[in-house]
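After this line comes chain A, so read on.
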Amino acid sequence: MSSKKWLLMFACSVLIIVFAIAGFNFITDPFGVFGDRFFNWYSYNFTQNPRVAKIAYLDRHHEKYDSYLIGSSSTSSLSVERLNKYMNASFYNMFMYGADIYDVEQTVKYIVKNFTVKNIVLNIGPINAEKYNKESHPLTDNLHAKTDGSSLARFYVKYLFANPNYGLAKIRSFYRDGYLPQVFDVFDVPTGAYDKSARDIERIQDLEDYKENYPVFSNYPRFNYEFAHIDDFIGSVREIKLLCDENDINLTVIFFPLYYGHYKAFNPERLEEIYSKLAGITDFWDFSVHPLCTDPRFFYDATHFRNALGDMALARIFGDETVYVPEDFGHYVTPVNVLKQVEKYQAGHVFDDSGYTIKVPVLLYHHLDETAGGSLVISKERFEAQIRALAEAGYTGVSLQQLVDYVEKGRELPEKPVLITFDDGYASNYEIAYPILKKYNMKAAIFVIGSSVGKDRYKDTGYPIIPHFGYEEAREMIASGLIEIQSHTYDMHQSADYELNTARTAMSRLEGESEKAFMQAVRDDFTRSKKDIEEQTKSPVIALSYPLGRYSDLTEALLREMGVKITLSTEPGINTLIKGLPQCLRALKRIAAREDTSPETLIKMLGGP
Partner candidate 1 sequence: MPVATFSFLLFISATLLVYFTVPRRSQWIVLLVASYVFYASAGVKQLLFLVLTTIISFSAGFLLAGVKNKNKKKFILASALVLDFGLLVFLKYYNFAASGINALLAGTGFALPVFKLLLPLGISFYIFQSAGYVIDVYRGKYPPERNIARFALFVSFFPQIIQGPISRYDRLAPQLSASHEPDFDRLKYGIQLMLWGYLKKIIIADRAAVLVNTVFADYMNYPGSIAALAVLFYCIQIYCDFSGGIDIIRGIAQMMGIDMVENFRRPYFATSLADFWRRWHISLGGWMRDYLFFPLSLSRPFYRLGKRTRRLFPGKLGKIIPTSLASFIVFFVIGIWHGASFKYMAFGLYNGNIISFSIIAAPYFTAFLEKIRIDPQGLPWRIVQIISTNFIVFIGRYFTRGPSLMAALRMLKRTVFSFNMQALRDGTFRTLGLSGFDLFLIVAGCFIIFLVGFYQEAGVEVRKALERKNWLVQWALVMAALAVLVFFGIYREGYIASEFIYQQY
Partner candidate 2 sequence: MPMEEKLLKILKELRPEVDFTRETRLIDEDILDSFDIIALVGELNDTFDIQIGPEHLLPENFNTLSCILDLVRKLQAEG
């Protein structure tokens, strides 16, 4: 080949490569700017660049929404569902992680100009006066050209010739994707919020444990806020306010809750300026400094409050009495009271969780016997001795519903609560334990395996098994007001000895079982269990005790979706319940009471370590 031909070939090759890149970027569309026709995976696109991909998404789907939540990443902790309920609207959470007020202003302008908008909730804070229109990475945190008015042609060319590694990464992630969100797809597409199904199921109880898992609170970063952009900040909010007034849009401005380590770094004089100037433009709800600001458990990290605090904030604004809201949480700021609000930053907050936490031990029993005791079997005599000891030590048996009410509504529990639980639903629970519980007026919860209720033979194979009580007995016990009947799965506690096929002994994936198949199995099983119990006993199922105590993020997420408010594991320990933080009811720890546990030992064990 002559050199001339070679050069021609080279030029053609370059052209081919150029077209190949463009085609590849168009097909994989890692930022969702071309409509993502092939993957249709907006959760991924939002994660890559929420500013760009959310606008691209809304361009096609804005009819579904009439209201918008806007702000930076903490905005995700304000629940779209609650807002929809409170305001009778359909919200979209148009938050953009890392957004500054410039991004917010440009986005509001675009939304108001192009979509139908009834309400806007602006979630901001004094920190928005720190940076303004900062330099951004041209692909991953820039605004959409439609939003900031830059050249659309250049915008599309830029994404057409983006580094193809972004597209490759999308393909790779596609094959690694699972049901729970991973680092590459953290968004819930219909609401626009972060998908926290994996984040909000972790058990949060003891403060020290929490700090160990989240070391940032023991070694809190040194922030320094000079608030160099107050006028830019105020200017942007004024623009937004004017725009809303002109277009008859209901604007709610929220200063979001902060961790006290964070606001300690605020420059006090400049803070006053921010508050006064903002109050001059619009009234706003201020949650910055609040009674829980010293408790790390209400924060995901150094600067992001949990959904739990977001729920409280919305409940406070809309006066929802069914949600626990601590006293002195949130203030409506007007020009009249604005300075009083700034003073709150100076008040020394001391950590004290005694008003909103309580220790709750949970006891675990299985089968009882008139005379003999064994490893998982307890004799009548020993059981009664233990219950008597509890009563004498001043413990009050509480129900699962009481725990839920404590956490969700802040309804107080008796001084020394104990939750007594029985797994499997043996007839002995009814015949032996129930009379004793009645005698000492102790509440308890029994977790039945749906497929064995009322049976003394193993399902299908007919092997004789320890007898289980039936729904007749269940109804009688519930009627007493002492006993709750809850789920121990319908049939996910199989016995390997009696099954013909592979036994599913716990709620965990079988070997070779796909995630999808397992999810279906869990959903089907719990739906059946819940339906049976609720139809037969007319009382709701709110809790599940895990067979063998085995659980995973996936089971927790699925059960939470299906309305299970409490799950119980078999990990030993005492639980700390926290008002307003539903995660404290996940995978409760339980103390197994055994035949060889003397009443004295039991009482000691309940006292905690």
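Behind the choice of candidates: all candidates are chains of the complex that A comes from, given by their letters.
We take it that a contact is a pair of C-beta atoms (placed from the backbone, for glycine too) under 8 Å apart; a residue touches a chain by one contact, two chains touch by 3 or more; residues count from 1.
A quick note: this is a predicted structure, and the numbers were derived from the prediction, not measured.
> Quick check: counting C-beta contacts as defined, which of 1 or 2 touches chain A in this complex?
Of all the numbered candidates, the touching one is 1.
> Would you pull the chain A residues touching candidate 1 in the complex into a rising list?
On the chain A side, the touching residues are 1-7, 9-10, 13-14, 16-17, 20-21, 137-139, 162-166, 168.
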